[in-house]
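Heads up, one of the protein chains got dropped from this complex, but the rest are sitting where they should.
Note that the chains are named A and B in the order they appear, and that numbering of residues resets to 1 at the start of each chain.
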Amino acid sequence: MAELESVIGLEVHAELSTSTKIFCGCRNVFGEAPNTQVCPVCLGLPGTLPRLNRKVCDYAVKIGHALNCHINPVSRMDRKNYFYPDLPKAYQISQSDIPICGKGSIDIISDGKIRTVGITRIHIEEDAGKLLHDDGYDGTLCDYNRCGVPLIEIVTEPDMRSSAEAHAFLELIRSILRYIDISDCKMQEGSIRCDVNVSVHEKGSPYGERCELKNVNSFSAAVRGIEYEIKRQTGIISSGGTVERETRRWDDKKGISTLMRNKENAQDYRFFPEPDLGAVVFDEEHIKRLKEEIPELPDRKMIRYVKDHGMKEAEAFVIADSREKSRLYDECVSTGRCQQKTAANFIVGEITKYMNDTGKSLSETALNAEGLVSLCVAYEKGTVSSSGAKKVLGELIEHGGNVDDIINDLGVAQNSDAAFIDSLAEEVIAANERSVKDYRNGKKNAIGHLVGQAMKLSMGRADPQMLRKALENKLDTEE
Amino acid sequence: MLWEYTATELIGMLHRKECSGKEIINDVSIRANDVQPLYNSYITLRSAADTASDTICKADECMTLSGIPVAVKDNISTKGIRTTCASRMLSDYVPPYDAFAVERLRLAGAYIIGKTNMDEFAMGSASDTGFFGAVRNPLDMDYSAGGSSGGSAAAVAGGAAVLALGTDTGGSVRQPASLCGIAGFCPSYGAVSRYGLISFASSLDRIGFMGRSVSDLKLLYNIINVRDSQDVTNFSKKNSAEENADIKGLRIGIVKEFSAASADSDVTAAVNAGIKLMELSGAVIKSVSVPSVSLAVKAYYIISSAEAASNLARYDGVRYGHRAENFKDLRDMFVRSRSEGFGEEVKRRIMLGTFVLSEGYAESYYKRAMAVRRQLCTEFDEVFRECDIIAAPVYPCAGIRLGEKTSSVKRYAADIFTVPSSMAGLPAVSVPCGKNSKGLPIGLQLIGGRYHDDRLLEAAEIFEILRGDDYGRA
């Protein structure tokens, strides 16, 4: 049998961070008491009519631009009909035939390779309510606060080949949504969710029948679901069977998928144009204006950092993922005063650690590019040691200020005066006969102990590189 | 008696202080309560005693409709007054808000006298499919008041209200107006906000007006035809320029395909006499063709049922409406609540609508019907280039006997004269033009170009003057 290949397509749903819902003036907020953020419109009371929120459309155009999609100047809302208690009108207002965004594509990097993932479409729709279960009540409780929260659905082509690629795509989408500031993407609040389509086929032959995985509530669950599904389908094919087109429910706790619906009892949503709404129409000018609001996005940055700056993928993602971090990095590098690597290391290391530990954003700190560049320069010149630099950076983050002053105030200036280093080396050689002997007998590691002692003597201010050199010189020549 | 006058007459009398608003309200309320057991035109009627309450204080203030009792069809939401759509499903439903049209009525000082009986969810043409019994025609109680706005028509015809709001999806204002011998007006689609009108078929539903004279229709129309941002299909586009319709040279189109449709001879005779009357006064009669009229009924039942199936899916017994008492599980609760809550005709339409949208059938039913509808609109646009209004019958017969068994297909086919303008969103009015041998009234339908509502009403008023007789009294 020829080698098997898996094919993955994704449908990503993200809640948009507008102030109000998609079709009514209720606030778009999370975590309020049940049924307090509802009105006759989002509860679907008889006689009520929807009114589409302009911002939802603009946000959809922006993500369309970000993913290089064709923007339809005229699009249409449709009804998707099905009965479920979380859906008050028993239909979801969505877009079927003419979505706001048509075809597009985005490049992801996974395992050192760039892959282009096609975007099939992006459309807007309303979210449904939540069903709750309470020990004190034997039925199901319906909370409709989430009804009418605006969603975008991004549908990809079946262009990914591994769970790692799917993960890279999901990470990138989340990053882009945050960049263009249209979604909070809070996984735990369910504000970004996805459905996964997986098929497996023999290389060189047509794609296999796909299965759709529902109930995938985190990116790591998507990875586990995809891997499970690939294994399941590979098993079926290897044993001579055929995979049926199915919708399956992913149970992340148990790590298995179970059958929800097969081809025979597939849902019939009876889509038709929403007669309560008109066409969504954008003029060309408006579409252009929204495009101008899009900054350079993480996908471009990732590729630039990896290709042009020689960063590793993981480092590049840490910086590119955050609009603030990449702005800081780009600003530092654009001064031409420090090395790219130095700035990148501080950002990926100490700065990211600080942000993660405190939960603060960069704008909430006193750090700016000027400060970071000065620190990089001082570090590169050897004016400050790496441990000293961490202290200085801490100060820059907390209070800001002039780097030279901070180095002085903290007393972390590194001493690289040759005479001073020499005298230190001599002092240490005199006081550590045993180590000296070991070294000269071939135990070259003993030098570490001597460097350490010398650093201690200097109260940590000596340049360790110079010290090592001076010691080696003396030990190797003065036998 | 005061209940015999038109709204325009009563307003004049109020201005001249020949009567008071309280007197009018009192008089009409007593009449309404007296005739309610006969006509069954109301589902919810304020008691005559109620008229003494403080809500009547407005009666003598000088607002346009101060002291005028207006009946509102029971599919138009009224805050705090139950709104049932003549359905068991909503028999206890009390809206927490007013429909835009009702808000406008209240602002104009109108007295909402009650909620009128109708076909369940406005699906029907004899006001006999509702949970609250059939409406009887005040002119002959063996006959139906027509439908679906039969209660509104009967109330106005029988003196149980001075004015009424109805709704018209495929003829539901015009047809009962014709059968009850009153004037009924269905404005251009989009001219009046639908906010608060409980949807049957969103792309066809319109709030319409009923009164005993065309000037009464204009009165209501001018109060309610105001832009409402809550309904994005509401345009309130008025073609105000040159809307006076001089009968001399008024180009009246006679649609060949309507003439080919079979109407009873007494209906045809009365309608033709009306047209002749206008011709004699200087109107120019033109024969025009709208070929797709012959497909309109098919396409109408496909589209209206599709939208109805979706619009009525929300009635599942969770947030409001009837919930079955016994059920096994969630699905069973939905099915039982809906099956108990809806009547036969509503279920039939939901089934039809579900079918025409279902996989494998949507292409040959729903999508084709939408294309026919677009074609029909194009054809009407053409016709209105060569004529100002179209004249036609309203309904193929002068009366519907209550309790008469007719097949669904036959009942639906009888909508041939009203459905085409519904599909094209055109304004249309029914004005009484004669009576058959049994004394049952017959209406003349005038159809205008989209948004040429004012011109249409002018033309209708001219016809009313030419006709001369007083058809508005029971």
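Here, contacts are C-beta pairs under 8 Å (C-beta built on N, C-alpha and C of every residue); 3 or more make two chains touch, one makes a residue touch a chain.
Methods note: contacts and distances are computed from a predicted model.
A.B. asks: Under which of the names "Phosphate import ATP-binding protein PstB 1", "Aspartyl/glutamyl-tRNA(Asn/Gln) amidotransferase subunit C", "Probable glycine dehydrogenase (decarboxylating) subunit 2" or "Peptide/nickel transport system permease protein" is the non-displayed chain listed in UniProt?
C.D. replies: UniProt lists the chain that is not shown as "Aspartyl/glutamyl-tRNA(Asn/Gln) amidotransferase subunit C".
A.B. asks: Just name the one of A:Ile114, A:Leu132 or A:Ala366 that touches the chain not displayed here.
C.D. replies: Spelled out, the listed residue whose C-beta touches the missing chain is A:Leu132.
A.B. asks: Determine which one of B:Gly321, B:Gly399, B:Pro432 or B:Gly449 touches the chain that has been left out.
C.D. replies: B:Gly321
A.B. asks: Thinking of the whole complex, not just what is shown, which of A:Ala14, A:Ile93 or A:Val280 touches the missing chain?
C.D. replies: Only one listed residue reaches the unshown chain, and that is A:Val280.
A.B. asks: Can you say which of B:Thr233, B:Ser259, B:Asn272 or B:Asn436 touches the chain missing from this structure?
C.D. replies: Looking across B:Thr233, B:Ser259, B:Asn272 or B:Asn436, the contact with the absent chain belongs to B:Thr233.
A.B. asks: Thinking of the whole complex, not just what is shown, which of B:Phe185, B:Phe342, B:Phe417 or B:Phe463 touches the missing chain?
C.D. replies: Of these options, the touching residue for the absent chain is B:Phe342.
A.B. asks: Touching the hidden chain in the full complex, which residues of chain A are there? Just list them.
C.D. replies: Touching the chain left out of view, chain A contributes residues 18-20, 24-27, 33-40, 43, 45, 51-57, 74, 76, 83-85, 97-98, 131-134, 136-144, 214-215, 249, 260, 268, 270, 273, 275, 277-281.
A.B. asks: Considering the whole complex rather than only what is displayed, give the residues of chain B touching the chain that is not shown.
C.D. replies: Residues touching the hidden chain, for chain B, are 92-94, 96, 229, 232-233, 235, 295, 297-299, 301-302, 309, 313, 316-323, 327, 329-336, 338-339, 342, 347-348, 350-352, 354-356, 358, 361, 363-365, 367-372, 374-375, 407-409, 412-413.
We adopt the following convention: only the chains that are shown with their structure count from here on.
A.B. asks: Taking the mean of the C-alpha atoms as each chain's centre, how many Å separate chain A from chain B?
C.D. replies: Centre-to-centre distance between chain A and chain B: 57 Å.
A.B. asks: Along chain A, where are the residues that touch chain B in the complex?
C.D. replies: 40, 43-52, 79, 81, 83, 85, 88-91, 140, 142, 268, 270-273, 275-278
A.B. asks: Spell out the part of chain B that touches chain A in their complex, as residue ranges.
C.D. replies: Chain B reaches chain A through residues 76-77, 83, 85, 90, 93, 95-97, 99, 194-199, 201-203, 229-233, 306-307, 309-310, 313-314, 316, 318-320, 330, 334, 354, 357-359, 362, 366, 370.
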